[in-house]
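Below: the structure, in structure tokens.
Left out: one protein chain. Kept in place: all the others.
== subunit A ==
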Amino acid sequence: MSDLFDLSARHLTTRAGIDTEELTGRTFPYQFDRTLVDDVDLMAATPGEDLNWLEDIHLMSEDGIPAVFDRYTNAFLKIHFEIPPGREDEYARKVLIKHLQEGNSYGVWLKYRHAKFPQPELGSWLRNSPTVGENWTPPQLEGWEPPDGH
């Protein structure tokens, strides 16, 4: 895990479901406050002339709570604020884009240690983000020695 991110509050369990809070040990303000995502411009945040990849993002649920799936982490991000009827997918997409643009996706955190090739940290979601993956070194298993002949 990257030293840049504090995971001291994380408590991984063996339950079947995995969500962002379990992986990071944190929640984020935009999971609770709708006004923090109201100004997210979905069209500006996606390539092309329509919603592009966000067309496949819908409001779902995890542990009985509304949630959006973050494919960059392979986990759900729960949404605790009240969503106006008929705007479920819109707010799911806005929360996800906010999450990605602020660099809080757990999969993005992993880039700092595991990205093997130079790439923008925040990919296509935010211009001019830092470059990660420039100094990758293969992980070493402590105490392990290659067998003779290798």
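Note that in this section contacts are C-beta pairs under 8 Å (C-beta built on N, C-alpha and C of every residue); 3 or more make two chains touch, one makes a residue touch a chain; residues count from 1.
Quick note on the criterion: contacts and distances are computed from a predicted model.
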item: Protein that the absent chain corresponds to, by UniProt name, given "Cysteine desulfurase", "Cobalt transporter subunit (CbtB)", "Glycosyl transferase family 2" or "Glutamate synthase (NADPH) GltB3 subunit"; value: "Glutamate synthase (NADPH) GltB3 subunit"
item: Residues of subunit A in contact with the chain not shown; value: 16-18, 46-50, 52-53, 55-56, 60, 69, 71, 74-75, 116-120, 123-124, 127-128, 131, 136, 138
